[in-house]
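First the structure, which I've put down as structure tokens, then a few questions once you've had a look.
One chain of protein is taken out of this complex; the other chains stay put.
We call the chains A and B, going by the order they appear; numbering starts again at 1 in every chain.
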Amino acid sequence: MDKTVAVVGGGVAGLAAAAALNQLGYRVLLYEKEAFTGGNVRNWDRLFPKARNAREVVDELASSLTGLTEIATGTFVNSVKSTDGLFEIESSGRPAYADAVLLTTGFELFDARKKEEYGYGIFENVITSADLEKMFASSGKPLMADGSEPKKVAFIHCVGSRDEKVNKPYCSKVCCVTAVKQAVEVREALPECEVYNFYMDLRMFGTGYEQLYKEAQVKGVNFIRGRLSEANETRTHQVMIKAEDTLVSRPLQITVDLVVLMVGMSPAGSTMTILKSLGLLGNEDGFAGIANAHTGSTLTLKKGVFVAGACSGPANITDSVNEARAAALRIHQYLGGV
Amino acid sequence: MADFGYSLVKSGKTDLDTAGNALARSVSEAEPGFNLCIACGCCVATCSAGRFTNFGFRELIHRIKRGEEKLMIAEAEKCMLCGKCTLVCPRNINTRNIVLLIRKHAIIKGL
Partner (left out) sequence: MKQEGKRSIWNDYQKEIADDKFYYVRSCIRQNFFPGSETAFLKILREVLEKDVFDDRHHTTCTGIGYHAEVVPLETTMTVVGRNFALMKEAGYQNYVPSCVTSFGIYTEILDSWHHFPEVEARARENLDKATGRTFEIPGNLAHTSDIIFKFRNEIAAKAKYMLVNKTTGKPLRVVDHIGCHYAKMFPQKGIGGAEYPYVLAGMVEAWGGEVIDYPERRHCCGFGFRQYLVKANRGYSISCSKKKFESMEPEKPDFIIANCPGCAYFLDRWQYALAEMEGKTYGEDGHGIPSLTYEEVAGLVLGFDPWELGLQLHQVPVESLLKKMGVAYDPESKFRGANGEDLGQPESPLNLKFYE
């Protein structure tokens, strides 16, 4: 068998798919626009639900690749042309051909500056969940702009999700549990620091997530059911935030040292461009369209083109990796291996 | 009737079997956004009227849906139609129109 599969995107989904395809005997061309594989997960510190080190996950997946995978890092895929069942990959590198294409282009973080009223990029002490992961990785704790330790931190759920004002009506799925995880981590790193989570609904869908929520309560995290209407900077560069405490039906305000915006998952820009070049469409939220939600989540409407991971909608690592492996089997079927 | 020095207490629970839904129906027919609230409370947090009264737009919607029509028609009077809630509502609900429709219903029905 001498068939080649092009995998576009070297995040956890792309890595897991490439490894599975190798095991099934396929040559894989793995494209990654960045200098390293691992995708967004490379930027996380410890993962929910059990605080596993994120690098470890990436390394495990990367080390399961065999010599059958050729990794093209620093190579951006612009488009894919299909002629008679053969796919031509147009990238910033040399042109190449493949017998099937798997899109694992993943997601991009919502640009928090678009929620102007929360002041990201304007107020000193407003950061995103991704910024906080970097702080955990570099110093093990959250820090204010002046380098000091915060005494009060607020996590704001649903920033750039469930919000028609920024054209992101969907739920990003992982940010509730990420917020709860990070809240626990702040309490552990700075036991004197008060933590408040402002949520609309706590969507704890995965195994171990509800337990994490309870752990946060045990550790003294305050949960306030209300969505922020605005944030304002004070003279001392603290942030005053306003919400309704909907459980007691009263407007509420609090001044905190650090605000963490739980930014949602937005479709990666190139997903749509590549789909279009193949004559395919995205779904209503701008992620890759799939054949059907129950039994065809890795198939597209075009034979030979497959999707996996967060490029078809918000997903955690578990689901991204599982989908990637499922896609490998589907590709195996398509290429006549079964 | 006999007075034994105590009286019967009326249940305070919402009884959806008997609650009135005329107001909720007339408003939601004219403004389907009425049904889209996710109870996030943003409107209340930003409301100019709610800071100093116990008025809240979120509660207004949900209590109308629970049949508290008379009380909520009076509550709707407190809205100043400033539109700040429209600016923040994540479901893009035309909040001001809802208040106007509540008042319109009250006038038409003579409530």
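The working rule: contacts are C-beta pairs under 8 Å (C-beta built on N, C-alpha and C of every residue); 3 or more make two chains touch, one makes a residue touch a chain.
Note that the structure is a prediction, hence the values are computed from the model and not measured.
*Asks:* Can you list the shown chains that the absent chain is in touch with?
*Replies:* A, B
*Asks:* For the full complex, which residue in B:Thr14, B:Asn35 or B:Thr53 touches the chain that was left out?
*Replies:* Hidden-chain contact among the options goes to B:Thr53.
*Asks:* For the full complex, which residue in A:Gln23, A:Ser64, A:Asn232 or A:Ser277 touches the chain that was left out?
*Replies:* A:Asn232
*Asks:* Since one chain has been left out of the picture, which residues of subunit A touch it in the full complex?
*Replies:* Spelled out for subunit A, the touching residues are 113, 116-117, 119-124, 230, 232-235, 240.
*Asks:* Extract the touching residues of subunit B with respect to the undisplayed chain.
*Replies:* Interface with the chain not displayed, on the subunit B side: 48-49, 51-53, 78-84, 86-87, 100, 103.
The criterion applied here is as follows: only the chains that are shown with their structure count from here on.
*Asks:* In angstrom, rounded to a whole number, how far apart do the mean CA points of subunit A and subunit B lie?
*Replies:* Chain centres of subunit A and subunit B, defined by C-alpha means, are spaced 38 Å apart.
*Asks:* Write out the stretch or stretches of subunit A touching subunit B in their complex.
*Replies:* 117, 158, 162-165, 200-201, 225-230, 242-246, 249-252
*Asks:* Which of the residues in subunit B end up touching subunit A in this complex?
*Replies:* Touching subunit A: residues 38-47, 50-51, 54, 56, 58-59, 88-92 of subunit B.
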